[in-house]
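Scroll down for the structure; my scribbles are underneath it.
Note that this complex is displayed minus one protein chain, with the remaining chains in position.
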Amino acid sequence: VKVGIYGAAGYTGLELIKLINRHPEFQTEFATSEEFAGQSYEGVTFCPREEADPARTELVFLCTPHGASAPLAKAVLDAGAKVVDLSADLRLRTPEAYQQWYNHPHPVPELLPTVYGLTEFYRDDIKGEFRVANPGCYVTTALLALLPLAKSGAIKAGTSIIVDAKSGVSGAGRKPSMGTLFGEVYGDFKPYNIGRTHRHTGEIEQELCAAAPNLGPLVFSPHLLPIDRGLLATCYVQLDEGWNMDWTRKLFNEFYEDEPLITVLPDGGMARIADVARTPNTEISLHEATPGMLIIVSALDNLLKGASSQAMQNANVMFGMPETAGLL
Amino acid sequence: VKVGIYGAAGYTGLELIKLINRHPEFQTEFATSEEFAGQSYEGVTFCPREEADPARTELVFLCTPHGASAPLAKAVLDAGAKVVDLSADLRLRTPEAYQQWYNHPHPVPELLPTVYGLTEFYRDDIKGEFRVANPGCYVTTALLALLPLAKSGAIKAGTSIIVDAKSGVSGAGRKPSMGTLFGEVYGDFKPYNIGRTHRHTGEIEQELCAAAPNLGPLVFSPHLLPIDRGLLATCYVQLDEGWNMDWTRKLFNEFYEDEPLITVLPDGGMARIADVARTPNTEISLHEATPGMLIIVSALDNLLKGASSQAMQNANVMFGMPETAGLL
Amino acid sequence: VKVGIYGAAGYTGLELIKLINRHPEFQTEFATSEEFAGQSYEGVTFCPREEADPARTELVFLCTPHGASAPLAKAVLDAGAKVVDLSADLRLRTPEAYQQWYNHPHPVPELLPTVYGLTEFYRDDIKGEFRVANPGCYVTTALLALLPLAKSGAIKAGTSIIVDAKSGVSGAGRKPSMGTLFGEVYGDFKPYNIGRTHRHTGEIEQELCAAAPNLGPLVFSPHLLPIDRGLLATCYVQLDEGWNMDWTRKLFNEFYEDEPLITVLPDGGMARIADVARTPNTEISLHEATPGMLIIVSALDNLLKGASSQAMQNANVMFGMPETAGLL
Partner (left out) sequence: VKVGIYGAAGYTGLELIKLINRHPEFQTEFATSEEFAGQSYEGVTFCPREEADPARTELVFLCTPHGASAPLAKAVLDAGAKVVDLSADLRLRTPEAYQQWYNHPHPVPELLPTVYGLTEFYRDDIKGEFRVANPGCYVTTALLALLPLAKSGAIKAGTSIIVDAKSGVSGAGRKPSMGTLFGEVYGDFKPYNIGRTHRHTGEIEQELCAAAPNLGPLVFSPHLLPIDRGLLATCYVQLDEGWNMDWTRKLFNEFYEDEPLITVLPDGGMARIADVARTPNTEISLHEATPGMLIIVSALDNLLKGASSQAMQNANVMFGMPETAGLL
């Protein structure tokens, strides 16, 4: 299967190049980058966008910014190829939600809704699809921690759900900016867009509400970690009557027991970034805070399960291949 | 004023040596270390404990481990000098509370209760005192964020208070251990003793309950940050009826307006470790999560305001000197 | 092929466990660790040394300290298995050299000399061998940069060879020590054992002299880099008459053109740790300093090509398997 990548010289694009190289069936046909055109990475030479022809591929990954991705997705679909969009353009279900969180009209509203590529929860919908919206990195981390509870009615209605999340710097992309210079980040740690202002808030809530419409508001606090990659979320939820640690632990074990890329740690275990960085895996640990409050810690690599390896996982499902092909 | 330091070659002891060197009135008389005896740091030569004579000093800082500090405190007091204990031995008000959190009987129960050295809140009690318990680093960070609210009745009765805290590695001390080796921490981030198991939980609750006995349980989640120094806590509280952002902001501004070492950031500001590392200052920022939930972010240097500079601040108050002598 | 690892919970042992898991023919039979006995890593459970039986294996990797390794090597050989020793015990050719650099008599002198496992230079000798001495990390980095020159007579007789080397902290092993605590290394950079005092000096010189007995003294300056893994050496040599950049570049290209794990960068390229960390590859770049002086920069991962992946490379050769099995 010939594969194209738009925006291939950013961090998620570089990861995809490596994943495709290891994949038994995929092969990079083109990888666009204006800035690095002519240069090579892992045997793949970047080309400018106008030299890329999606019609020569069966699959395209979009690592382009939101706003630019949707028109590209349309062009790729028109050319007959399948598309996994790693930007935010296809994640929200309505143009109104997109306008609300991204402050401009959706560029190609007819593409909404698109199947949401949180593979473990939507793989039946993804199978055979032509376009898939790859979830945000914070969103994936939060949802893998919260969806089993939300879907089972374990969260007390109307109570706030707190996601205190910490991400490595590569989550901010590879574009030069003062805030992500080494000298500005080294030795520091800080929150940003705290409360309900980060754009991933809407995306997390969309999926939580679809699972349990009676949930209280999401409180989402992202922080910038002075490491290159990895994302860990510490989530606090109030359990509904009748739920305790034994039940929630059993719930998570059952939800994820057949999932090759998700590990629920045994009692006493503690999810950490070192265990998941540079892997497609997610680790989840459960902790009792008080009898009524559960802490769920969820850790993954923001560039892999938070972006490129989940994109590959989705592509595998779209093409009917083994879901972990190229990943393990 | 001649000053002694027990346990002076750990991170907090080394900071104290530097602070005393800069202090206009204090002078290091002895600095004990078994391991580094004979070696020097910033002009001070370490000596073994048996060569230290507290009777030749007017003030002693204890940077020794809990369990070992209380007997030393007694010896220092018996020798006629004042003492600031940076360990946990004198922080909890009763031997029972100590036994509960430290799993062994208090070595010198007659020293309890000791005045609690959270300077901004107890300076009237500290004045002229002979012994002061220096607060824990996490505790200082959490209490500076929460006490203004607790004392004013702003927190909704019975609701959980969540402190999601992140500390640099020096908080774990300078004793060799595999968990704090460079190779184990670099590139990682993880929670530990999460929920209500960390020993600082009892200390934070003791002070919160003294301020507002009707508060709900504390949920305390410490995490290990891959940096050398700095501590940031993201605190979540539910506000009582009638409290909103304007009121809470006004409350914090009034509480801390005359405090030289505490800065409440203006609206839109965000506390971060880079601003406080290697300083005696604390930064606090306030953020609305939802109409009823407030986020307070508090940042300080765990070795300074979280330990040694607060010890110096307390010593200044004990001796009637300007509170920031040697610190600014 | 069943494989045993002694000292498997150190950094090189952990890497070997992962490499064996990926190897098509090898399988871990035992992995010893006193401290971690009973715990697991990547599906392998550590056992105490007395429960390990080398007779049940065909191959054993020794990740044990020097002094302890040689007796284990003997025991393994007596049990009929092959052995790759990652310690220094079998690297020097004579007991006298060992005594000189390690300050104690060689524990099993009859094992000397052992075939030296710098795979690219000794693979013909390694084939079918029962015991191989895996080279030191600094040594591998320096020799891959210097041996092509030494073997070709390109280095001016009698002139000093300078190796200014910088290693990540994992090179110091996983044993707790104050010098490798996170708080001691973060933000620092320093030389150690500079000049001719580091033990790898003797090992580098042994191999250089075997290639060109007329060389001047080695000046070897190791430095500690504040990163977890990776090693880069900047080497300075004076070229003999008649040698210039074109010739030396041609020389390196020819030496390494068929080597799958060694890349000589084209003109203008610059070896760096980011390109080789977490890979079995070595990168080498060549730079003219002055008409008579060449700079060779060589970079590899100290735990892989500097230890475990080279050990695996050697094992592959010993068993007649493809040299990069399990590595690419």
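As written, the chain order gives the labels A, B and C, with residue 1 at the start of each chain.
Everything that follows uses one rule, which is that a contact is a pair of C-beta atoms (placed from the backbone, for glycine too) under 8 Å apart; a residue touches a chain by one contact, two chains touch by 3 or more.
Quick caveat, the model's predicted, so the values are computed rather than measured.
Engineer: Taking the entire complex into account, which one of C:55, C:157, C:270 or C:328 touches the absent chain?
Structural biologist: Residue touching the chain left out of view: C:270.
Engineer: Among A:11, A:61 or A:101, which residue is in touch with the absent chain?
Structural biologist: A:11
Engineer: Looking at A:45, A:99, A:180 or A:324, which residue reaches the missing chain?
Structural biologist: Touches the omitted chain: A:180.
Engineer: For chain A, which residues touch the unseen chain?
Structural biologist: Residues in contact with the chain left out: 11, 169-170, 174-178, 180-187, 226-229.
Engineer: So which bits of chain C touch the chain we can't see?
Structural biologist: 160, 162, 164, 166, 184, 187-192, 194-196, 217, 219, 221, 223, 225-228, 230, 232, 234, 236, 270-274, 277, 287-290, 293, 295, 297, 299
In the analysis below, only the chains that are shown with their structure count from here on.
Engineer: For the two copies chain B and chain C, what rotation in degrees overlays their C-alpha atoms? Round to the nearest 5.
Structural biologist: 180
Engineer: Which chain lies the greatest distance away from chain C when centres are computed from Cα atoms alone?
Structural biologist: The chain lying farthest from chain C is B.
Engineer: When the C-alpha atoms of chain A and chain C are each averaged to a single point, how far apart are the two points in Å?
Structural biologist: 39
Engineer: Distance from the CA centroid of chain B to that of chain C, rounded to the nearest Å?
Structural biologist: Their C-alpha centroids are separated by 46 Å.
Engineer: Taking each residue of chain B in turn, which ones touch at least two of the other chains?
Structural biologist: Within chain B, the residues that touch at least two other chains are 184, 187, 226-228.
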